[in-house]
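In this view, the complex is presented without one of its protein chains, the others remaining in place.
Letters A, B and C mark the chains in the order given here, with residues in each chain numbered from 1 onward.
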């Protein structure tokens, strides 16, 4: 399974918890089946297994701790995420930053247990730095735009351009991505895909929103 | 449902992940049905929902973050733990310590969403301090004994006595608890119950081990 | 030396660094000599020794780490703070919160090296909790008022009253304290003293401001 073009982070939104997590994931699966555009979802840890059982699209953990299984109360280990059916994991999201030695360790363990790893970064330079650790992809998200609805591709196209320029490998961009237009611009600027959250996860009609985003991917291709 | 006499923390043990988490939880349920001794289990976040669906005994989260639902990537909120079926949560375990203002906030939110809260502490004084925040119970576990198989009730009975003396309300003790004798001593010294992990979670025969522990509770009663 | 009625936290303010730290500390010493009202100062770690050498009033560290001397790169140990001439230390300030086991450890080590300890708390309940650890004083500061210039004694007098009621021992209050009137109210409501920062540390005339505050203490006495 290749890395999806669109990854929807459910964060800890109430609107994307439990039954609702399943619904959004199924909407993503439907849109993938209808359009052929691959979409991944990143539900909360408590929903990870159920979502992974419910759909055939890539399911990501939002975070894994840099530990092997063991005496680690309260942690989500890469082993457990994999056991729960995860295809991959986000790491170092702006709401869950890690020390760089921990990113390296979590990444290494995630790989050991067969998880794809998308490491988040606050800017192109940090994105390049973490890309040296060998993740499957890097997602660059200017924290000041996260949750604003003002897309990085519109407000800071230079961030996308610079990210694509300095980071070897697959680059996602995110922060404020909420429309098909945002997706199209991001891909035009060279991004492989987009990472987004509230525009889908808090939508009253996630399927329509996802269709809009997926069609933008198609238009671009 | 009253607080159980025995709480089994599955930590992030490989032997207590996924299918195995269900098995241990079912063994605990069986022992409860056979002996009448209440037993709670604390599986990993990714197993919380499935375990809660599989058994009728109290299921605890190992940790919750001090946040309302929202933009909190990688967190386990009290709301989500409750949605997943948790009866309660541990907080401030030695492997997942929190700042005191965070304990207060997590406790307050856990209450809001109907979770019982057992706050862990490293010694009787800290136990008394956190008891002022109004948890449902306090669990005192000297960190130096955790995972040693040398029980707090044997190696440091004064810790149990002192905890029971200075903490108002329900007191669990833990660290190194692994036999019926450890349980019996803990209760004799005044503890309400015990918190333990590897002796059950890594056991090849969790049911027999749990029977041994439950019978010690019965003997005491 | 008894605990001062007024403690001025220099934070990391540019206006209270280096030479300027000495000036503010000397202003505080002058006011103490002129009025008899004891005033303590809490300069940054890099200024601690020089301030302690320059004045005869109580000098506090803003924070100490919960470690004995040793391989602790980047830490301020209680031992080193004492060696630098500190009379005491703040702990768990809202800008430098600690885990509760760390508060206990830092407090214990600070005592071992002869430092007075003022533990900060965000509300009366947490204040009471930390008071169980046996500090010399507790300072209750609602974080939402810190730096606002709106005094806790005016905006939330119930916080002061409740703190004094539930905490045994010496209680400071802080957050937004900036006038003699704020000081007077705080003491009237039962506080032993006040903790403040910008009103003095960023003042163009710290001595006048300190005189105003000290006179309010005198009026009250």
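The rule is short, and it goes like this: a contact is a pair of C-beta atoms (placed from the backbone, for glycine too) under 8 Å apart; a residue touches a chain by one contact, two chains touch by 3 or more.
Since we're looking at a predicted model, the values are computed, not measured.
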Report summary line: Of the chains on display, those the missing one touches are A, C
**Report entry** Touching residue (missing chain; options A:3, A:52, A:98 or A:196)
**Finding:** A:98
Report task. For the chain that's not shown, point to the residue among A:19, A:34, A:56 or A:132 touching it. Result -> A:132
Query raised in the report: Which residue from C:9, C:38 or C:203 sits in contact with the chain not drawn here?
Result: C:9
Report task. Could you please point out the subunit A residues that touch the chain left off the display? Result -> 92, 94, 97-104, 121-123, 125-126, 128-130, 132-134
Query - Residues belonging to subunit C that touch the chain removed from view - result: 9, 11-14, 17-18, 42, 44-50, 62-63, 65, 67, 69-77, 79-81, 83-84, 90, 93-96, 146-147, 197-198
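Just so it is clear, only the chains that are shown with their structure count from here on.
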Requested in this report: Report the topology of the inter-chain touch graph, choosing from line, ring, star, complete and other.
Outcome: line
Query raised in the report: At what distance in angstrom does the C-alpha mean of subunit C lie from that of subunit A?
Result: 44
Report summary line: Distance between the CA centroids of subunit B and subunit C (whole Å) is 38
